[in-house]
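Apart from one protein chain that is not included, each protein chain of the complex appears where it belongs.
When the chains are written out, they are named A and B in that same order, and each has its own residue count from 1.
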Amino acid sequence: MSPRKIKYRLALVTMKTRIAFVIEKIRIKYIDYLTAALEIILSATVGFLIAAILLYFMGYNPYEVFGVLFRYGYGNISYLLSKSVPYIMTAMAFSIPLIAGVFNIGGESQLYVGAFTALLVSYYTANPVLGLLAGIIAGGGLGLFISILRLYRNINEVIAAIMINWTMYFLLVYLLTGIFHDPKISHQSIQVPESAWLGELLSPWGRIKISFILAVIGAIVMYYILYYTNLGYLLRVSGLSPLSARYAGYNPNKAVLCSMLLGGAMAGLGGALLIIGDVHSIDTTMSTLYGFGFTGIGIGLLGRNHPIGIIFAAIFFSGLLIGGQWVELKTGAPPQLTDTIIGIIVIALAIPYAYRMLISIVRRWRMK
Amino acid sequence: MIEDIINMMTNTFTTMTPLVLAGVGEIITERSGVVNIGLEGIFILSSFAAAVVTFYTGNPYLGLLVGILVGALSGVLHGFVSVYLRGDQIIAGVGYNSLAYGLSLMMLIALWQDYGKSPKVEKIPSISIQVTEGSIIIISPITILAIFIAIGVWWWLFKTSSGLKLRACGEDPRAAEAMGVNVFRTRFYATVLGTILTGIGGAYLVVGWTGRFTKFISAGRGFIALANVAFSNWNPLMAIVGGFVFGFFDALSIYLPIKLQIESGEIFTAESNLFSTIPYVATLVIVAIIMKKIKTPRALGKPYIKE
Partner (left out) sequence: MGNREIAIEMKGIHKIYPDGVIALRDVDFVVYKGEIHGLLGENGAGKTTLMRILYGEIKPTRGIIKIFGKKVKFHGPWDAIRHGIGMVYQQFTLVPTFTVEENLYLSYVSIEPKATVKDVREKAMKLMDELGFKVPLNAVVETLPVGIQQRVEIIKTLLRNARVLILDEPTSVLTPIETKELFNALRKLKEAGITIIFITHKLREVKEITDRVTVLRRGRRVGTVATDEVTQKDLARMMVEREVVFKIVRKPKEPGQPVFVVKDLWVRDDRGLMAVKGVSFELRKGEILGLAGVQGNGQRELAEALAGIRFIDKGEIYLYGEDITRLTASKRYSLGLAYVPDSRRIGLVYDMNIVENTVLTNMYRVITRTRRIKWGLASKYAKEVIDKLEVIAPGITSPIKYLSGGNQQKVMVGREIIREPTVFIVAEPTQGLDVGATEFIRKTLLSLRDQDKAILLISTDLDEIMQLSDRIAVIFEGKIMAMGKPEEFTLERLGLLMGGVIESQED
């Protein structure tokens, strides 16, 4: 072989190994992101597939339904973003404690009290900032209460949260129908005075409600706390490896208390933003507030328990909801469809091991 | 006064039935090491299925059977996800609850175009026992069934070898496996058995109690059943007692406002909601008191991973 050919071959081989090395480095660095993305896409696909089958058996055309869903769901940006606000907040209410190893399914009642106190405070003071603060404190307080029950009376936080959810529900229905109802409009509570309403901002994409901006700010603040502060580190270590947290000298109770305080505060803020920034009153059957807490759980999981991911997941989901309402109008398919999809996706997300098993089976098959 | 007590007893027998059934069922499941918090969802789906079938066939016993079937299927799903796929059991339960809630509402609207309730259906006839002149205790055969089931399960868990094997799965699955117990199979069957019992409870809500499916037919009772499991210290006999205690408060919240309205002559709609909080507050308080004294199965909630 001529010396030029040898040199050429050598350069080729070195370049190939270098490229392989770089690819390997990138692969390892991003493999966790890739697997996370794969899992999300897989479970969303599974959810939609099952929904499509359900629709087909109930006599609807899945293609038509999904068409309306996506076109109308994501058409109106301003509406889409404002509807996503409570979901962003309740998703964080579930995810932040989950990162610390605590199950908070009390986001429902934490949102209720946040909304209610915000309503009262803004009604009597006409000050939106005070209203928002009241919501944060109320929600945070309720979250803290659940964590205290867990730490000092050893009560399972799931049971405690559900009991509190229902207690708050009936308590608030009583308060709304008995005391704080609007004398002029039946079946509705007193209203937030207009001077306290949160407005909108003009942007190149349309009018964006301030409540959405505040929600995003909240998410960014949570992100900063979780990943850039001592407290966030404590929460993450306590959730991943409680023994290591103890080794590092952290008080495990602190993680439970702080995470529930933050989570509850987020849900409370969500309720407050909903009332002050969006609907301005609560109807006496509480249907304005009902359900955000529970769906927030699914969204938290969909967003991989990451504040930024949650923002996108919430927007995605709100689009589904809005689209679902249009679907009923246009095709007659029931709007509760999205509730079902969420349930399926949540179950699908509960099985990360299955995906890893799939990947390992594929790898073994490739080895043969 | 005696009349009140008799009435309360009747009501409590009614309210305790689903709590005992689901409680005992979940005891079986949790003793094997699996935690299923989807009881609420099973209540909802099995009660709905029972309502549908009873409506179209006119036969409440068929409704009961279908409720059992729905319970069993739910158990298969949860068992598969928790045991074989090693999924997070709490999240799976939460997801299942959401699914059940959404699914039932969707089908409610699809079938009967009503957003809140179904039409009335036939109920399984109850037994009336004459206590004193003028007062009768009404008790459903399902309630009696529930108590017998609880006693039977107790005997099975603590006095037979298969019960011992099941309990071993919940305490130390590695040891159980090494002793020749098929932990996966045991846990799976325990989950399905548990959900079957819960399914009976759910069907009972319609064909034995209210006679129709409503949006809030369960209203957290699935979780009160969970509290009953802890209260009973995972002992089916104590679950009967616990069912009675929790059921009492449930009955109280229904009975008390009615009684007060009759006595005072007034009607209060808003205030009745306050009474509705009684069972939940009571559950919380009871759990707060007993929680320090119970012994959880060691391996509860942790997926068993073989290599």
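Quick note on the criterion: a residue touches a chain if its C-beta (ideal position, glycine included) is under 8 Å from a C-beta of that chain, and two chains touch if they have at least 3 such contacts.
If you're wondering where the values come from, they're calculated on a predicted model, not measured in any experiment.
Note on the undisplayed chain: of the listed residues A:K16, A:R71, A:H187 or A:R246, the one touching it is A:R246. Among A:T17, A:T45, A:N61 or A:T229, the one in contact with the hidden chain is A:T229. The residue from B:A110, B:I129, B:I144 or B:A178 that touches the chain not shown here is B:A178. For subunit B, the residues touching the absent chain in the complete assembly are 161, 164-165, 168, 171-172, 174-182, 298, 306-307. Residues of subunit A in contact with the chain left out of this view: 24-25, 28-29, 32, 228-231, 233, 236-237, 240-241, 243-244, 246-250, 357, 360-361, 363-364, 367.
Everything that follows uses one rule, which is that only the chains that are shown with their structure count from here on.
Averaged Cα coordinates give subunit A a centre that lies 30 Å from the centre of subunit B. The touching residues of subunit B, counted against subunit A in their complex, run 37, 77, 81, 85-88, 90-92, 94-103, 105-106, 109-110, 219-220, 223-224, 226-227, 230, 269-271, 273-274, 276-277, 280-281, 283-284, 287-288, 291-292, 303.
Across the complex, subunit A meets subunit B through its residues 58, 103, 105, 149, 153-156, 158-160, 162-167, 170-171, 173-174, 177-179, 294-295, 297-298, 301, 334, 336-340, 342-347, 349-354.
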